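A single protein chain has been omitted; all remaining protein chains appear in their positions.
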Amino acid sequence: MRDFTLFIPEYIAAGAAIGVLALELALPRLRRDALAWATAAGAAAWLIAALFYVGDAPGDFEGLLRTDAFTAYFRILAAGAVLAVALLSARYLRDRTRAAGEYYGLLLMAGAGMTLLSAARELLTAYVALELLSFSLYVLVGYLKRDARSNEASLKYILLGAFSSAMLLYGISLLYGLTGSTTYAGVAEGLAARGEGTDLAALAAIMLIVAGVGFKVSAAPFHMWAPDAYQGAPLPVTAFLATASKAAGFALILRLFTEALAVDALEWRAAIAALAAITMTAGNLLAIQQTNLKRLLAYSSIGQAGYMLVAVAAIGYGDAAAAQNASSALLLHIAGYTLSTMALFAALVAHYNRTGDESIEGLRGLSATQPFLALVISASLFSFAGLPFFAGFATKLLLFQAGTGAGLLWLAGLGAANSFISLYYYLMVMRRMYLFDPPEGQTRIRPPALLGAMAGLLLLGVVFIGVYPGPVFEATDGAAAALFEASAAAFARLP
Amino acid sequence: MAEHAWILAAVPAIAFLALAALGRRLPRQGDFLAVLAAASGFGLFFAVLASFLGRGEGAWPVLNAIEWTAIGDFRLNMGIAVDQITIVMLAVVTTVAFMVNVFSVGYMKGEPRYWWYFAVLQLFVASMLLLVLADNLLLLYVAWELVGLSSFLLIGHYWERRSAVEAAKKAFITTRVGDVGLLIGIILLWKATGTFNILDIIHAVEAGEVGGTGLFVSVMFIFLGAMGKSAQLPFHVWLPDAMEGPTPVSALIHAATMVVAGVYLVARLLPVFEAAGDALLVVTAVGLITALFSGVVAFAQTDIKKVLAYSTVSQLGFMFVALGAGVVSAGMFHLFTHAFFKALLFLGAGSVILGAHHRQEVGQLGGLWRRMPVTAAAFLVGSLALAGLFPLAGFWSKDEILHAVEGHRGALVFALISLASIMTAFYTTRLFILTFLGKPRDAEAGHARETGASMTGPLVFLAVLSVFAGFVVYGGVGEALGFPGGFGEFVYLHHPETFHIDWGLAGVSTALFVIGVFGAGWLYRGGRLDRAAALTAWQPKLYEMTRRKFYFDDLYQFLIDRVVLGFSYVVSWFDRFAVNDTGVDGSATLTGYAGFLLKHLQTGRVPNYALAIAAGVAALILVALAAGG
Amino acid sequence: MITEVLWWIVAAGVVGASAGVVLSRSVVHAAIFLILSLAGVGAIYLFLTVEFIALVQFLIYGGAVTVLILLALMLTRMGASGRPEPLTGAQAPFGALVAAALMATLIGVAVATAWPGDLGGSPTAISIERIGAALFQNYGAPFIIMAALLLVAFVGAIVIARQEDGD
Partner (left out) sequence: MVPLENYLVLSAILFALGVYGVLSRRNAVLVLMSVELMLNAVSLNFVAFAAHLDPDRATGIVFAVFVIAVAAAEVGLALAIVIRLFRNRSSANVDEAATLRW
């Protein structure tokens, strides 16, 4: 069916993107933060349109794209992330660049790419959507073009991104050769029906694909671009990289691995489990050594990716019910992680706008000068560490529970130990804020209204999920159910 | 009321929020709010108790739970369970919390961040009550972490002092090591039984659904958590350092409540421990070693609070020994009485410290008997109760422990725990003599003054409890109070035990008391130090070893140093903190070093990164070939 | 027969030219080798009787990409200090090792796999109409996304490369 109405929210996003571009061209004297409001309005319209699609019967576009609860989940996530990042960027960008229309346009495009990626059920479509997201990010990361570090980050990101997407494509081509199809369902069918003497090819294909998507979610050893890109990128873009871009990677992984590759779970599950272990350990160990806050958060987010991969491994080890459970837990964790990260960045951007200091040392005495920001930062970090009452506790619990259900007890244990390590460096950051005196002459000041309100709202969300994850869990469970409805055929073929 | 016992935790939680939000701006920085909350908690406890007792034995435990999350096959209820053990804990926590709040009004007067101190104190009380009320291990774990967090905040209250910060960090991290074990244990138990609910787990275990090595392993992980929180060897290092916190905090957290959380946990899960092979033997062994070890170390401590800290560690060991013998009533009874007299002793120490103008080395005190009569009298009662004088509270509970050990663990353990009992009497007497008798050894101590009513009041109240609390062991006393009988008929595992005094055992117990007291009395007669000095001179090495806590901190240090041997610059930098920053920092450094090594892989060069990607693909294919092949 | 011989010649040329791209010591030579390699692959497509792709290859690569690369070379050579710098880094031996391992694996995959449905015979021609239909109908969605992608790349390239005051 060619039902073009399925993606009206994304038309809105793309339309808003072009509108913002045109707006700057038409009114070059416009205040640059006006563009941020326009973008936020566009993202809000997108978000509202997305909400209208919640609860609709699954739609299908030519077997290439599917809109269901899973898509809706990521669509809301994308729209929300774009909205948040646009607001984060308003003052940041006004202070630093002269032209901003392209920035906001690309931000919206990246969000649209993310939604399409989560809807894709065909390799070509998924690949193009992935590149739409990546291209936008390459530019966004390097947007502060006279900042040599932003430029360097962008260069590293695009070169390594192109390299890894070549790997991914080679894997896809082998998969196509093996199965004669590029739709997920067709691939699954072909893999299930394949004859003798094809195992090596299937294995190589899948591992190349794992490398490609592993790059996207910054799984070690494909993670090395991430700290550099996070550090060099403009701060709001770092927030986007850490949340939406990572979530998009997992959207791709979930659809791909539950539907197309589920039949070959035996081939990839051990590799994913190993990746998860390496990723979480490397991320957390390296984070200890950091002095730059963005870099520390980059490594911390790598650690988070490791936790999330536990659920992916669990999909490979479980039956359909356990796999659905694991997917649901993963989606829930992504939601909690996204909220915590956004809250954290709202506070950091407010701090950075004032001081321009992105070192951990620069946070010293924040509890005395901006106690609310210090509180938000601490709460977000506690959420990352998985302390009770914050989102991270409930979501990580369910995540590891999925792992233990699938016989990956060692991995869940490693995850718990890693959370312990992570607490150490989070406490180091908090120590700077609470136990050190602020630099000379700094007194207590009010946080900026917009960012403060944003941080407060997001923080409420973090605590809500931490205390009462039920409603969100219900939503993610619906999304996971939709995912497995689509892949029921694939799982029915499991040996 | 009993099914709404969660209100007990809600009251201090609300007080915490109110104080944290407004405390700074309230008159008197809101201390009345804290006292009010604590007093109403204390009052509400009796309402809960009456309601609980009114239902009669058949209706126990009282349960109340709501569905928290129920999606698919994953169902999670949150709620409270009130049974006899919970009631005992509630009694201890609400009473001591009340006393400590009142005491703190006087003690903390004029200290920095007065309101914040009270706020965190309420947070602690709320989490501790939540911990004992929780009907499932998950909620328990949450409360467990919160308790740790508030303890961290309170120990580090004087964060201008580096030592306080270090102590807070040490406590937090040491207990977190145990907490990770606890979490793993909880997950393992959940894996095996499919539920977090404590009663359901116990039923599953009793029905034989789980068992064998798996159960033993998960129980050991859980015990790891208990050891961390209850400062059992080798995790004990944090508790003496935690004395950096304000003294009332030590009374509440590091004597009466938080540190017994481990005991509570084991008592709560005792049926599971029983079913898990030799788990109880491990509990006994750990408790016994801890009791003996810290009893010896307490001999040579010169800081009044550190003596009490090691004494606490030792008494916690006693409780574990009783639990290890499988007698939950003895363990819980000692927990109950110990809470009162140890809180009394700590508050008394606080009173001494304040009265004697922040002198807390026994070498600088002495002769306070005259200058601080109320404090001295209360302290004497507490000391005698701790040492086990008939018929004070400590006598009865220690007697119960001896009885339990004699019945279930045999002669050797009995002999050793008796030895530990003598040590208790010994170091308690020594502490009392050096602090209160003889002549002041320091000008400030000479000018000591009795403290105000808000401080002596709680001392007197706790002294009364320390005298009489032990009598609930008698059936008649219990019935008169509305219980089904004495302590043993109220808190028990398999069947109620009526208490009959065993005169032989009581004799032994009294003999132990006498030996200890007279030993110390002879050595420090009249508060003089000459004989003790002679003893020290006779065996200086032995003394030094005891004083240095058997080099435990140093041992950690040494091990860590060996592990990181070869990284000599780390070691040399590290050596300076030999005693202060112990194994805790060491393991952190080790992890940090791993990160340091790894970070140099992150060269910043694109070709290196690309190599990692390509090599990663090759390795993945190999791994998959090996695993799937 | 003659086809096979021709194929082998072209294939050898492609491999040689590609090796030239990664081994040559001059950037300009590398670019010329790349053009040769791309053209060679285009010729290989002719053996597969897919003239359309060959055309796309010649047009896009042979034209646009190569011109872009040459342009970039000119731009980046301007500020060179005069003395020639080595184009290959110290990591080359490790790179060779890993690349060789990958090559061995991939060749193993190519040779050892019993590709399902291998027609065995020579491939038959495919009409441009069919490709067009597939492109615009079956794969309409990615085509539209591709349009957005090109817009993004276009806008991005402009915004990054554009000269501003102060550059």
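Chains here go by letter, A, B and C, matching the order in which they are written, and residues are numbered from 1 within each.
As a working rule, a residue touches a chain if its C-beta (ideal position, glycine included) is under 8 Å from a C-beta of that chain, and two chains touch if they have at least 3 such contacts.
As the structure is a prediction and not an experimental result, all values here were calculated from the model.
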Checklist line | Left-out chain, listing which of the shown chains it touches | finding: A, B, C
Next item on the list: For the chain that's not shown, point to the residue among A:11, A:37 or A:176 touching it.
Entry: A:176
Notebook entry, point to check: For chain C, which residues reach the chain that was dropped from this view?
Noted result: 3-4, 7, 11, 14-15, 18-19, 21-22, 27, 30-31, 34, 37-38, 41, 44-45, 47-50, 52-53, 56-57, 60-61, 64-65, 68-69, 71-73, 75-76, 79, 85-89, 91-92, 94-96, 98-100, 102-103, 106-107, 109-111, 115-123, 126, 130-131, 133-135, 138-139, 142, 146, 149-150, 153-154, 156-158, 160-161, 167
Checklist line | Hidden partner interface residues of chain A, rising order | finding: 123-124, 127-128, 131, 135, 138-139, 142, 145-146, 148-149, 151-156, 158-159, 162-163, 166-167, 169-170, 172-174, 176-177, 180-182, 227-228, 231-232, 289
Notebook entry, point to check: For chain B, which residues lie in contact with the unshown chain of the complex?
Noted result: 599-600, 602-607, 610-611, 614
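Assume only the chains that are shown with their structure count from here on.
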Checklist line | Length of the line joining the C-alpha centres of chain B and chain C, rounded to whole Å | finding: 69
Next item on the list: Two or more other chains in contact with one residue: find those residues in chain C.
Entry: 105
Checklist line | chain A, residues touching no fewer than two other chains | finding: 204
Next item on the list: Give every residue of chain B touching chain A within the complex, in rising order.
Entry: 68-74, 138, 141-142, 145-146, 149, 156, 159, 165, 169, 172-173, 176-177, 180, 183-184, 187-188, 190-191, 588, 591-592, 594-596, 598-599, 601-602, 604, 606, 608-610, 612-613, 615-617, 619-621, 623-625, 627-628
Margin query: Applying the document's contact rule, which stretches of chain B touch chain C when the two form their complex?
Written below: 607-608, 611, 614-615, 617-618, 621
Next item on the list: Write out the stretch or stretches of chain A touching chain B in their complex.
Entry: 155-156, 159-160, 163-164, 167, 199, 203-204, 206-208, 210-211, 214-215, 221-222, 224-225, 227-228, 266-268, 270-271, 274-275, 282, 285-289, 321, 324-325, 328, 387-389, 393, 397-398, 400-401, 404, 409, 412-413, 416-417, 420-421, 423-424, 427, 431, 434-435, 468-470, 473-474, 477
